[in-house]
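Missing here: one protein chain of the complex. Every other protein chain is in place.
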Amino acid sequence: MRTEIPVAMAFIAGMLMVVSLFVPHPFIAEPAAVMRGWAIIITAFAYVLGVANIARISLHTVRNRTTDWQYKAALVVALVAMAGVGIAGGINSGGLFDWAYLNMYVPMQATMFSLLAFFIASAAYRAFRARSVEATLLLVVAAVVMLGRVPVGEKLWPGLPAFTEWIMEVPNMAAKRGIMIGAALGAISTGLKMILGIERSYLGSD
Amino acid sequence: MHPLSRRLPSYGLTLPLVLLSLLLAASPGLATVILEAVDVPNDDGTALGLTWMGDLAEGDSLTISRAAYPDTAWSYVATVDAMREGYIDQGLSRKITYVYKIESAGGRPALSGPVSPSASFLNTSRLVMLAVLALYFISVLIYIKLAARGREFFVRRISGLNAIEEAIGRATEMGRPVLYVPGIDDLNNIQTIASMVILGDVARMTASYETPIIVPVCKPFVVPVAEEAVKQGFMNAGRPELYNPDNVRYLSDEQFAFTAGVNGIMLRERTAANIYMGSFFAESLILAETGFSTGAIQVAGTANIHQLPFFVAACDYALIGEELYAASAYLSKEPKLLGTLKASDLAKVIIMVLLGIGCITETLGLTSFADLFTAR
Amino acid sequence: MTKYILIGVVIALMVFAVASGRLGAASFGTWIGALLTLSIFSFLYKDNPLYKLAEHIFIGISAGYFVALEYWNVFVPNLWNPLLASFRTVSPSGLMLIVPFVLGLLLFTRFLPKAAWLSRWSMAAMIGSYAGLAIIGALQGDLLAQIRANMMPLISPGSPGGLKSAAGASALFFATLEVLRNPLIVIGLLVTLVYFFFSREHKGSLGAASRVGVWFLMISFGASFGYTVMSRVSLLIGRLHFLLSDWLGIIH
Partner (left out) sequence: MEERGTERRSLLTRLSLIDRRILFLIIFACAAIPLLIGASLKMSVTAPVKGLYDAIDALEAGSCVWLAADYDPGSKPELSPMNYALVEHLFRKNIKVISASLWAPGPPLAQTVFDEMAPVHGKHYGVDYVNLGFKEGREAVMVSVAEDLRRTFPEDYAGTPLDSIPMLKGISSLKDIDMIICVSAGYPGIKEWIQQIATRYDTVIGGGVTAVSGPEMYPYIQSGQLVGLLSGMKGAAEYEQLVGRPGLGTAGMVAQSSVHVMVVIFIIFANIVYFLEKRRARR
């Protein structure tokens, strides 16, 4: 019950997806379509589960008054307020939910990511060193691409954009394709192991 | 190429239709068109393909309508350019037999014979794909079986692993601890599991050198697994008494808070060897920068290709992509991992051979070999 | 020192904006957005309560946002409405939706240690589906298509003619690059695959090939490095544009 049924379910669900690529007949296509519809719904529940988990851990911190509990409290308040406003008042543009999205979600997430510009610049100065042939090659190509991809590069040498494009299309492309083929082989074997129940780490331990 | 010509095998117009067309062509004054409706192969039985020929000129348009045989209530389908190669009517039912009619301005309408769509049990245009998948599946399973039966498989020396040993040696000389960061993803990421295998081996080495190892962890579920790996490593080195449970530290499950915590460890405890193995994201360069500024020897490994540039530029050695998995297979000798690695190696050899043949045939101008691999 | 410079810059910009009479034009929402933006930027000086607060509010808001979106865009149209409709019309295919509904609810047994194993059923159905989709995606999109695309003539089409007709150093340089295009792509892929081949020691010619493979990898990492810098800088520009334009109204 605890492992046989999940393994059987993973097998049926996965095989339906794979086989439906080769068997167009409705006797496979129809159940496969139903299964995809189910996957959509279960995944939505999984996201809500994730959110519930964040709330649970945060509330635990608040209840025990451990370090930074005040921040966790703010987190829970923000979560409940946002979800409540959205579910009760709707998500359409012009509403309060939309307002909070545009004026809070958008600036905060965008700014979080923009911090990385500073970190990269600082790492470029303090840590990126041409300590080997490989690292040297990497840094030289990086510098060429950085200059060749912005308008100022054209001012330095009119051929720079074309040369940069050649780097992207030839050596970069070849290596990325090699990585891609390796990753595809890995994805297929991992998928197979999951479908056949050889790999069960996602089920957790007993 | 028009989709129809790719999807329909060359369905010639049948003899009766040719005779009919001759008959119609004999009647003067009116443009004559003949129409054929056929099932679209390799589909789920919801489409029919129409082809036509006759006295049509550039710029003519045809109106297509259909009826459910034997009923003759015509319903409009589409108006198309007469010069196109054909038309595919979709969204039909297998249970109905259809008749089609096309009309051109000033021409006699043409009717098709009754036909119903049928569903295929096998998409024959994907046979090569199916064969490739089946062969690869089988080789994965066979290699896993062989590995489980104890067959010894050779895995090449992975220089990154030697670099780790060197780094630990240096830390020992300097009398400073080793830092091992297993990425920031949970156990559902295979990289984290691979990292735990490598952690076990690193712990074994540090124990035999009697150098402390610090393992900061970002996800609560990883903590017990990391503790177990370190403990086991110390046992394997025969020094279980050196194991210090306080050195596997859960810092925070928020990315940047975790990063700040690890930076703190590097600066305060002056770790001399920093090892980053697992799934890293934007924090990679922040960690590597701090480690560089403290003068530590750094070895990294991740299959998150987007972070590798920073590890390569700021660390002394980096395991690239699949090398991380290969290292864990090499160290753990786990059949699942070894079998997969071997099957993927076999596939790569075959791919290289196929690529060689493909390039030679293409250079010679023969495209039929390469076209076998065109995915449809 | 840095702290004062930073504060000085912000104040100077604000004074400039006030003086030009544009600051008042920003809406309340823009003010909130600007203050949150500055709170997060304050992390650059050092970790501080303002940043921590903004970070936690962000996690809360984004989690709440997800819940509402999943509710209105998935639960209601894909589960509730069809399920209610099928109760009315008693359609068996609609009633089948009870299965994913129950499987979805079973996920929450994770919070009940005794029944947690039930959540595996739902996990299995979900993970099995995605594993299957990943297999066919990797197979048709990456494996076969990429192998096929790399079966190319070793002589880049049109390049020998281009080399002959090239006049001038720059034209000759680019014509040479064109000649090298296909051969380098073919070699580059082969040596990269050799690098990721683990069943033989990388010695002799295999070692040489694998070393060239590393060079190709390094070039591609260099390209990724440059592009990543580009990405992050663009994000910064976006934020500065927001502050200078939407909030302070200094630029348009």
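Which chain is which? They are A, B and C, in the order written, and residues in each are numbered from 1.
The criterion applied here is as follows: a residue touches a chain if its C-beta (ideal position, glycine included) is under 8 Å from a C-beta of that chain, and two chains touch if they have at least 3 such contacts.
As the structure is a computational prediction, the values presented were derived from the model and not from experiment.
Undergrad: May I ask you to name the displayed chains that the omitted chain touches in the full complex?
TA: A, B, C
Undergrad: Hey, which of C:I59, C:V74 or C:L118 is the one touching the hidden chain?
TA: Touches the omitted chain: C:V74.
Undergrad: Can you name the residues of chain C that touch the chain not displayed here?
TA: Residues touching the hidden chain, for chain C, are 2, 5-6, 9, 44-45, 62, 65-66, 69-70, 72-74, 76-78, 81-82, 129-130, 133-134, 136-138, 140-142, 145-146, 148-149, 185, 220, 223-224, 227-231, 233-241, 244, 250-251.
Undergrad: If the missing chain were put back, which residues of chain B would it touch?
TA: With respect to the unshown chain, the touching residues of chain B are 3, 6, 90-91, 293, 305-306, 375-376.
Undergrad: In the full complex, which residues of chain A touch the absent chain?
TA: 17, 21, 29, 33, 36-37, 39-40, 43-44, 47, 91-93, 98, 101-102, 105-107, 109-110, 112-114, 117-118, 120-122, 124-126, 128-130, 139, 142-143, 146-147, 149-155, 161, 165, 168-169, 172-173, 176-177, 179-180
Here is the rule we go by: only the chains that are shown with their structure count from here on.
Undergrad: Suppose each chain is reduced to the average of its Cα coordinates; what separation in Å results between chain A and chain B?
TA: 15
Undergrad: Residues touching two or more other chains, restricted to chain A: which are they?
TA: Within chain A, the residues that touch at least two other chains are 18, 21, 116, 120, 134-135, 138-139, 142, 179, 181-183, 185, 188, 190, 192, 202.
Undergrad: Out of chain B, which residues touch more than one other chain, so two or more?
TA: 129, 133, 305, 309-310, 312-313, 321-322, 348, 351
Undergrad: Can you tell me which positions in chain C touch chain B when the two form their complex?
TA: Touch residues, chain C against chain B: 43, 47, 55, 59, 135, 139-141, 143-145, 147-148, 150-155, 186, 189-190, 193-202, 217-218, 221-222, 224-225, 228.
Undergrad: Using the touch rule from the top, collect the residues of chain A that touch chain B in their complex.
TA: 18, 21-26, 29, 116, 119-120, 122-123, 126-129, 131, 134-135, 138-139, 142, 179, 181-183, 185-186, 188-190, 192-193, 196, 198-199, 201-202
Undergrad: Would you mind writing out the residues of chain B in touch with chain A in their complex?
TA: For this pair, the touching residues of chain B are 42-45, 94, 119-123, 126, 129-130, 133, 136-137, 140-141, 144, 187-188, 190, 193, 282, 285-286, 288-289, 292-293, 303, 305, 309-310, 312-314, 316, 321-322, 325, 336, 340, 343-344, 347-348, 351.
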